[in-house]
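So, chain A:
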Amino acid sequence: MNKMKSNAVKNLIKACSFLLILFIILNLLSAAFLPKNNTLDAGIDYESTYGYRAEEKDSLDIVSFGNSDLYSGLVPLQLFFEQGYTNYAAARPLESISNAYYTLMDVYKYQSPDLIILEVDCLFHSSEANDADDAITNVLYNYLPIFKYHDRWKNISLSEFTENVHYDHIVTNKGYIYHKTVEAYQGQDYMNNKKRKYMTTSTQIFLDKFVKLAKENGSEVMFVAIPSAKTWTNDKHKTVADYAKSNDIEFLDLNVEFDEAGMDWATDSRDGGNHLNYNGAKKATSYIGQFISQHYQIEDKRQNELYNQWEIDYQKFIKNK
Partner candidate 1 sequence: MDQLLEVLRDMKPGTLIDENSQLIEGGILDSLDVMNLSVELNDEFDIEITPLDILPENFATPTTIYNMIKKLQEED
Partner candidate 2 sequence: MSYTSFLYLFGFLGGMLLCYFITPKRFRWVILLLGSYLFYIAASKNWVVIFILVTTLSIYLGALWIEKINDIFKKLKGTLSRQEKKELKEKLIFQKKIVVVILLIINLGLLVVLKYYNFFAGGLNSALFNHLSMSLPVLKFVLPMGISFYTLQAIGYFIDVYRGKYKAEKHLGKIALFLIYFPTIVQGPITRYDQIGKQLYEGHAFNYLNFTHGSQLILWGLFKKIVIADRANMFVNHIFQDYAQYSGIVVMTGILFYTIQLYTEFSGAVDICRGSSQMFGIELPKNFNQPFLSKDINEFWQRWHITLGLWLKEYVFFSVSLSKPFKKFNTFVKKFGNDYLSKLLPATTALFFVWICNGLWHGASIKYVGYGMYYYVIMLCGMYFEPIFKKIISVLRINIESKWFKTFQVIRTIVLVNIGMLIFRADSLQSAFQMLKSCFVPSQLPLNMIPTLGIDIHDFVIIIIGAAVVYGIGLIKEKGISIRESISSMKLPLRWTIYIAAILVVVIFGAYGKGYDAVSFIYATF
């Protein structure tokens, strides 16, 4: 009996030391595989998500998170032009809240925004099992980036094993992705459609963590729903509104205030009602800007010489778009 026990202890020690060695090696390799700049060429997964890293340190007032609805529906440069808020849309296709949480963690290494905006369509990302898988994947990606960037073996250079990261690629559109196509939404009122209305367990866990992290770092949190006829419903609105209310968070649903924002499904969508085009994004951004100015105290930086470049970038964007 004693022998069995000592054997078990021996095996446990063996297994633990094996895992420890494995972890150390994966950790060392992670440093090598991490892209050394925030560009696609350097191997970053979504270039337009991580542009905040290259902005002047602590220069951003607002950072917003969300999926394609957000990067199609909010124009950060316009928000600066109209309200004077420096801001960045750190969005990603098919974003999940667990990924947004780790991106937010990353944001605080470079920026100290006053306001965090979350576009809430990403709270209805996928099924229980898929969201749980996504959450575990993101935990792993965060602590051992080699899992995320492993495919860089194809063009990694030896020097990267010793090189430090250096993020200097400024994304001039500040995360917005421009689309001018018009494809009208033809359907009826979509708010009464029946879709899943609850948030999955892992979404709830990571949403709580997201809000807590923002508040701990002195940022306020605001929820926004960008209009989407293909995904949004009254039920989802209610779920988010309940959460916002009990956590003391402002919630602006542009699906509900669609007409007030002056939007029109005949001209404002690029793909038949799923995403906004630039036309729609312009109106949504103006409306969101007014909402922010009414609810939050954020300094207008338009007269501040230090932020002249924002004005120049906006004019460039308008001209080149």
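Operating definition for what follows: a contact is a pair of C-beta atoms (placed from the backbone, for glycine too) under 8 Å apart; a residue touches a chain by one contact, two chains touch by 3 or more; residues count from 1.
On the choice of candidates, all candidates are chains of the complex that A comes from, given by their letters.
Every value quoted in this text rests on a predicted model; they were computed, and no experiment measured them.
Colleague: My understanding is that every option belongs to the complex but just one is in contact with chain A. Which one, out of 1 or 2?
Modeller: None of the others touch chain A; the one that does is 2.
Colleague: Flag every residue of chain A that touches candidate 2 in the complex, lowest number first.
Modeller: Within the complex, chain A contacts candidate 2 at residues 7-8, 11, 18, 21-22, 25-26, 29, 45, 93-94, 128-129, 132-133, 136-137, 140, 146-148, 150-151, 153-154.
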